[in-house]
Every structure is written in C-alpha cells, then in structure tokens.
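Only a portion of the chains appears, each positioned as in the full assembly.
Letters A, B and C mark the chains as written, and numbering starts fresh at 1 in each.
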Amino acid sequence: SARAEEKKPVVGLVMKSLANEFFKSMEEGARKFAAEDGTFTLVPVGMNSETDIDTQISAMENFITQKVDLICVAPADSVGLVAPVKKAIKAGITVVNFDVKLDDKALAKAGLKDLVFVGPDNREGAYLAGNELAKKLGKGGKVFIIEGNPGADNAKMRKAGFEKAAKEGGLKVLVSRTAHWETEEANTLVTNLLTSHPDVQGIMAANDSMALGVVKALDAAGKSGKVQVVGFDNIPAIQKLVKDGKVLATIDQFGPEMAANCIKTGFRMKKGEHLKGWLKTPVKLITATDLM
Amino acid sequence: MVDLGNAAPPDIIEFQGTTKRFPGVLALDRVDLAIHRGEVHVLAGQNGAGKSTLVKLLCGLYIADEGAILLEGKPYAPRSTVAAIRAGIRIVYQEFNLLPYLTVAENIFFERLPRRAGLVDFARLFRDAEAMLAQVGLEISPRARVETLGVAQMQLLEIAKALSTQSKVLILDEPTATLTPPEIQRLFGIIARLKARGVTVLYISHRLQELFEVGERITVLRNGRKVETLAARDASIPRLVRLMVGKELGEEYPFHPESGIGAEILRVEELQPRGKPHAVSFALHRGELLGAAGLVGSGRTELVRALFGADAKESGRIYRDGSEVSIRRPRDAVRHGICLLTEDRKAQGLILAMSCSANVTITDLRRVSHAGLLQDSAERSATRELVDDLDIKTPSVDQLVANLSGGNQQKVVVAKWLFRRSEVLIFDEPTRGIDVGARFEIYQLLWRLAAAGKGILIVSSDLPELMGICHRILVFSNGKITGDLPRSGFSQERILSAAYQEYVHGRPQADSTAGTGHA
Amino acid sequence: MRVKQILYLLLREAGIGLALILMVIAFSAAAPRFASMANVTNILTQISINTVISVGMTFVILLGGIDLSVGSVLALATIVGGMIITNENLSPGTAILLSVLGSALTGCLCGVFNGVVCERWKIHSFIVTLGMLNIARGAALQISNSRTISEFPDAFNDVGAATIFGVPVIFLIALAVVLAGRFILARTVFGRMIYAIGNNEEAVRLSGHDPSVYKVVAFIVCGGMVGVAAIIYMMRLNIASPILGVGFELNAIAAVVIGGTSMSGGKGSMIGTLLGASIMGVLNNGLLLLGMGDFARQMVTGLIIVVAVIIDKYRAQAFLRSSYELAPAPPREEPHLRDTGPGPRV
C-alpha cells in the first residue's frame, strides 16, 4: 500500500552520463536488484554528460534535501564531489562511493579517510588489456593510446594502466591522444595518426566506443587484423569484433553487479556493520575465447 | 555660438573640381561650387544627379576621388561622421537613421545624452525633448518609442535631431517628401530662424515651388555635373526644369477627363484598423484615379495597410468587383488583384542588398520562372523593360538596389508593383523623392493603367499632385473621411479645411499609444 | 517605487514570470519536498552561476552578438584562480584576494580578445568566440595539465556554503550582479548605447559615436562576469577544473532568450534574464524531484523551454490585446516607467 511504500527507505543513486552504455547497464542492474529485493525505493539520477560536475553536485544537494536514507555516488570528479559527500554524511545520510574512487587526499582532508568505495580498479583493468596487447606484440611493439576525456578520472587511470603495461611489456608508445570517448572522433584521429605513423602495431582505446571507431579506421586502411586493438567496457557492439579477431581484448567491469553491490554494502553499513576503504569489484579480461 | 569673425571668408564651403566615382557610375564630375556663409542654398536635379553624393562628401561618408573641398577656406576631408559633426556640419539624411526601440527623447539627443554623475539625466532629457518637439511641431510624447511612429513623424523627428545641437551648416536632404503644408511651413519658419542666427542651410528637394520659397540661390546638377547656380529670384519653374532635364516639359500634370470611369472595382465598408476608433467606407471604380489627402498622421497609411492585410483590422468588409473577399494577409490581397506600394521604401519596399531585377520580379515570380526554376533571360528582359519605362538610372539590372539614388530606389518600388499587373493599385506616397521629369512619366503611366480599366488609389501628401491627376479626392482627418470631392470641387482651401475638420476641437490625438507600428 | 509602477512592472514581466509561477505551482503540487525552504535554498544556489554568466551574456546579446566561449573561459578562470589560491607562498588572505582578481582578470582578458578581434576585423562574434572556446579550453587543459585543483582556504570555501536566513550568499552575489546590470542598462550612457547599437548600429555611427568601443567593452563586461562566475564556482564546489563548464554557453543564452531578450539585439531586460535563469533552475530541480527518468527528463526539459517562451508570446499578445503579430514590429504599448529608464524592458 501507499503507506508501506512511504516507509520504505529511499536510495539515491548518483551516476555519471547515462548516455554511456556502461552506466546504463549499471542503472539497469540496480533497478533489477531493487525490483527483486523490494525493500527499498531506488531513485537513480544520471547526468547529460560526463563532465557535468555541476549537475551531479546539484543532484547530491537535492538528495540531501529529500533526506534519502542512502546515497551511492559515482563521482564525475574525484575531488569535486568530496564536499557534497561530506555534507550528506553530516546530514546523517549513509554514503557509499562506487565506480570511481574519490580522491584520497581530498577525503583525508575532509576527515573521510575511511569512506567506503565499492568499485573496480580502472588502472588494473587497463593494465590487463595493455598486458594482453604486449604479450601479443612482444617487446618493441609500437602502439597508440587513445585516451578518454582529458581530466576525467577514469580516463586518467586507464591511461596510467596502459602506460604501466607498455612499460613493463617493453612497448613503445608512439602517441597518446584523446578522442573524448567518441566513435567518430576516434575514427578520424586514428585514420590521421595512421598516416603519420604507418608502422603502428597496436592500439589501446580507453573505451569500446572509441575502439569501434579505431577498428573502422583500420578497416579503411586495410590493416584490420594486422594492427591489434584493445578496448574497455565490453559493450555488446564490440563483442562481435572480438570474436572476429578485429579486437584483441576488452575489459569487463561487471557494471550491473557493481551498483547492486554498492547498495547492498550501504545497507550492511546501515545495519551496523563497520566497513571501510576499498571493496574491490572484479575486472575481467575478455578475449575471443571468453565469448565462444 | 557660431563665430562670425571678420577674417572669415565669405564662402563657408567650396567644392573645387570635386569628382566621385562609383563602379559604372560617375556620380560627381568636376563640380565647382561655392556656398556663401549664412545663405539657404538649394540643390536641384533629377534622380541620380548626384545631390546626395555631394552632401555625403561633406558628412564624411564618402571621400572625393579628385578635387578639393574647402571649409571656411581650409581644406576639408572628413574621414568619419564624427569629424564632420565636430566641424559643425549636420545633416538630415534622405533615409532615416533612427533607433526604433529607444524613446523619441533619446533619439533626439542621442549624440550627447545629458548626464549627471555618469548617469543619463532623464528628467532633463525629457524636458529638453519636449521643447525640441514643440519647435518642429511634433505632438507626441518624448517617451514614446520610435517604432510606433509613422513616416512623417519620423521625418520631423530627424529634423528635431539635427536641431538639437548648434551647427554651422545644416543639410536637409529631401526633408519634406512626406510632409504636408502645415509641417512644411513650420519647417520653413525654422530655417528662417536658423538663417537669422547665421547658420548656412543646404536644402535638397524635388518640390520645385518650395525651392523658391525657401532658397536664395539654386544650384542645378545634371548627371553629376553642375549645370548652373542661379539666384532664386531669377529662376522660374520652367527654367529650372529645363536646366534639370535638359528639355522643356509641357504640362506638369496630365489629365484626360475623356477616359471613362467604369464599374466599381473595390468597395470598402466600415473598415476599422486594429486599435483605432474610426471606421471608413469608400468605393473605387475601374478607370478611376482616386486621391487620399490629409495631414500627417491622419490615418491614410493605417487604412491602406489594414485594407491590404499588412496590419490587422478590427472589423470591416472589402468587396472586389462586387463580391466580398477576405483579406487577412498581404498574400490574400495580392491574390485578389490588389497591391500596395508602401510608404517606407527602405524597410518595407525593397530588399536593398539584392539586384534591381530580383526586387522587381519578386511580386510575380511565376512570370519569370518555369517549374520552380528561374528563367534568367525572362527576368532580365522584363526588368529592363520597366527600367526603361520608368527611366531608372542604373548601370545594369543587376545593380544592387542599395547603390541606387533615393529617387531611383523609389522607382524600383513602383516598377515592382507594375510588374505584378494588379487590378487595384494602392500607392502610398509613390512619388516620394522622385524628380519632376520622372513624376510626369509616372503620372502618364498611371493614366495608361487607369485607361486600361484598373482602379488606382493614391495616398499623397503633395496636394498639387493629387489635384493635378485625380478624378476624385478623399480627405482624411483624424482617421475619418471628412471630404469626398469630385474634380470639379477641387480647391486647396476646401481640402485643407476638410483635413482640419476633426481637429478643430483640440489638437490631434497624440500620445505614446498612437501609431501603426509600420516603422 | 510607487505601487502603480510595481504593478506595471509585474504585468510587463508577467509573461515569463507567469511561466515560472505556473511551473512552481505544478512542481509544488507534484513533488512533495519541492516547496520546502531547504529546496528553495538549493535552487537559489544552483542558479547563481548561470545567472551571473547570463548577465554578462545579456550585454553581448543586446548588441546582437553572442559569446560561445563562456564555458571554456569559466574553466580557464577557475584554473588561474585555483592556481593562485593554492599557492603556498601566499597567506590565505592575500591568496584569496589575488585569486579573485586573477579570475576576474582572466575573464576580462578573454573578453578583450573577443571584442577586439570582432571589431577590428568586423567578424561576427559567433566565429570569434567559437575560436575562443577552443583557445581557452586548450589553455586551461595545458596550464593545469588537465588536473583538478582543490584544497582552497576554508575561509573561501565557507562563503560558498554560507546562507543568510536560508538565502545562499552566492545567490546574493548573483542578485547584486543582476541589479547592477539592470542599473547600468537603464541609467547609464553606456547602457543606452548598448540598446542603441543593438537597434541600429548604423544610426549610432552616423550620430558620431564609435560603436566599436562600446561593443568591446560589452565583451569585456561579459568576460568579467564569467570571471565572477568562476569565483562563485570555486566557492561553491571548492574545485577548479579545466573540464568544467562544457555547454554553459547554451544554458546562459537560453536564460537570456527565455527572459525575453531578442537574439537580434536591441530589446531585452536583466530581470528577464534572472527569470530565465530561474526557470532553467526550477525545471532542472523539479523534474529531478519528480523522479523522472533521465531521458524523459531531457526531453521534457527541451519541451518546456519552448513552451515557456510560447507562454511569454501569448501573454504579450493578450496584454496588447491585438493581433500585432501580423504587424512588422509589434508596437509595445507599455506604459512608460521612469525608474526603469525610458527604453525597452529593463
């Protein structure tokens, strides 16, 4: 009944751009979990774009005003969201951080050193993909890195992971450029980079949308299958390319499970469990063999 | 104050072999001309003779290609309007340059808004504006927005603007084209007062009678050349016309009473323009030239715009050839064979940045196109025909209208409606800024159209013109028709007394809510 | 201000105000917590930045120009301000002061570029500010090395969080900016020039004024406002980032246009701009509280922006009680108000 409905605890889920398939599947996972669980009301909010820090903070403020019981937040900026998180905690709301870890230094300064983070290690994921590429190419392989939005935290971490793998695997990074997570831009970028660096052997793209554009660029240049590509996110559209061998590997972060995990963690805390720090969620390297 | 020191030379301005070229046009050809200090000097000449170009050189809008200009004996070549204003030269341009969304007062004093502590001193602004408006006889609130004014009011406003600051030389480029006798008389009064203060006035007009009334010396230009400068008392209209046109003109107004008046072609019943208190009824017949006279703001423009569907109407019925038609926008009117030549050519009549031919053919593109494709040659030849008929002075039919002289632009507006071949022609101030010779051509054209069975309604502020060419004149006064005079009953006194009729109990309605918005 | 004048003012602004009021009523009915004090505080906080930017944008749009660079310049100004304020060699007081100056100056300098290039070469501001959009963004990323800057002095951050009787201090700053803008437009020679140039630049030139000067100043004012907005941003969010502000230009322009300012210049008002920014803020907040899905929210936002402007149009028509839309330039028969300056809606 309506009364019972009212008494149900409310969970605010603050996400990044739902336009991004990854977050969309995450939201769907959370909704599915909420429907199955049935003990709480889920209010998911996404931004129009990933750089929209301002709107995300507004959403946080609105949740605080509404006095929701639990906020799960995937910050668009690891530093910028610390202040509203602190405000929410002060207002007595349980907050769990997921997907992108809030900045340690900023958290420490805000006195939130132990804030719970449920999420994958983006750097680790990128490292796995880069490593796979390094293994395939062997020492001395020449690669591009196609970055995400400059300034975005997961873009930075993925780049760091790729670089680490390249260093350890002895790969030579010819150039590292951004394509702002965009298919068309990645396509144009790589097409042009192929002109100036025809000797490239591998390309690491910070997400699968860009990997799609990269593959098309290679197709057009007649190099698909010859130049190895790795991506990130394991979106459905990339899977066929992985199977066809046009993409060497991608990374699955299990988005649907992640948000549900985060909510579960929050309720555990509300029941009195003392949790703190990073509760890592899995990242998995996906290659053709995984998709057979 | 203007310095009248002894050392000053007698000629305030001197053109010495001044030449100005535009592509394909020699606008001024080695003009030598001296303007005496403190005189009222008139410039006359056909459309495109170079009058406006000559004065624009003084105002820093153009720079002469050859020759020199002396101002008080010193070389003068202003590079900007600011420089000209600093040098004490003011002009009322042939085309308006107003700020429609600003108030009347701000427009008048725009050059130098009164300030106090960095802020606009509105109290003083409105007070001073009130005085300026009274001077030119414009009875509107200084707080009204300019966009609500009619063309004649704007003209007076332009004059008030030019008077707002002291100047040595005041140039008036066709200031009376839309004014009626009372305003014109008032303007002449102002000119006389300025003259008494030692201001030199350069005056341009196509109304020849005026020139004798106001001017002391008259300079005639033809095809960019100075023909002659003569004292007004030595001149006569026939002589002036001969100098301007190069040949004698016969009668000034052609009238052929023998051509018959036919059936009713247009009837208007109780037509009330939106937001106005009065409704108007009248009828127009085939073969008839019907005039509409009235004072400035008497509501003629309002009426014809409402009739044409350019503005909304409160109520009223319109009959074409006896059957009622619904006209809600100009397109309906044009489809029913009615056309309107608007009084404001710059804002409503022309597409300045396009060619003559594009402007002319826009009223009936079907005639120069086939299956939606423009027929280049048809368009050019049709335009060329009209250009020849109306004697439009342009290097080619491809010339941009913006580059034509004011009078020639007006002719393009006339041409565009002739091109449409409408049955009912409503012309609002059709001869505004058109020279005598060309006027004659246009009158004859109107006559030919009337003879061919069309109905023609002419709104004009030029009484002699209406009396010269019309079968019948409707007199408007404060939005009502107060006179319907047959040709036999035409007299200046009768028309004027009818025109004043509705104003006798107090002054014309004048407040910020007035106006038709056809700014 | 006399009662009659206030009444007129209300009526005159009613159009878009009406849309706002309707919206507030609807949300209050539908979303339980919408009308709470705390939520009003949130909304006021959330509209502050857009309001300040929109004030600057109003100047530029009144001239018939446009400034697409505000979002990027905002980012650049926060970076400059952020780098100064986190400089450890400065005492907090000095750091704050210099940072505020630095942000404002950055904004002004970008405005100088925009204005001067537009006027020197007579290029439409669309293209110049599009250039600036890229330049400023690139510069912000370059000098910050694409890192977010944080850890500002507490004294500074506290201002962003402070409220007075529930009204956020940063909103008061924004309100002060609006009122100052209104005063400038209505009462100063500069303000009248802005309107005049937007009306008919040619006529202004023929009157012996140099429109370029005023236009450049308007761009500088706009840049300066963006600088102020940058400071408010830093106070509110306690970060400076090279990637913030993407798309802010559209929000600001929307606020200005919803507020009744004409895109072709010459007509408009600051109060309208404030109302426009409020509509955008209320819409955002209300739809979120309704718990509407993100995609539906985006669609509804788009629709309501259009509907709000349509309501404004209907009001104008009803108020004039005539079908002047048929007339070329609908004469607005607004009673003249002395205290708002003689011109168009201010």
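Here, a residue touches a chain if its C-beta (ideal position, glycine included) is under 8 Å from a C-beta of that chain, and two chains touch if they have at least 3 such contacts.
Everything quoted here is computed from the prediction, not taken from an experiment.
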Problem set entry | Overall composition (this structure file), stated as a label formula | A x1, B x1, C x2
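Everything that follows uses one rule, which is that only the chains that are shown with their structure count from here on.
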Exercise. If you average the CA atoms of subunit A and of subunit B, how many Å lie between those two points?
Worked result: 71
Exercise. With chain centres defined as C-alpha means, what is the inter-centre distance between subunit B and subunit C in Å?
Worked result: 43
For this session: Starting from the mean Cα coordinates of subunit A and subunit C, work out the distance between those two points in Å.
Result: 34
For this session: Could you check subunit B for residues that touch two or more other chains and list them?
Result: none
Exercise. Which parts of subunit A, given as residue numbers and ranges, touch two or more other chains?
Worked result: none
Exercise. For subunit A, which residues count as touching subunit C in their complex?
Worked result: 18, 43-46, 48-49, 51-55, 57-59, 61-62, 65-66, 77-80, 82-83, 87, 103, 105-106, 109, 149-152, 156
Seminar exercise, completed: Within the complex, subunit B is touched by subunit C residues 187-189, 192, 195-196, 198-200, 202-210, 266-267, 322-324, 326-333, 336, 338, 341-344
Exercise. Subunit A touches which residues of subunit C in the complex?
Worked result: 33, 36, 38-39, 42, 45-46, 49, 141, 146-148, 150-151, 157, 161, 233, 236-239, 241-244, 246-247, 284-285, 288-289, 291, 294-295, 298
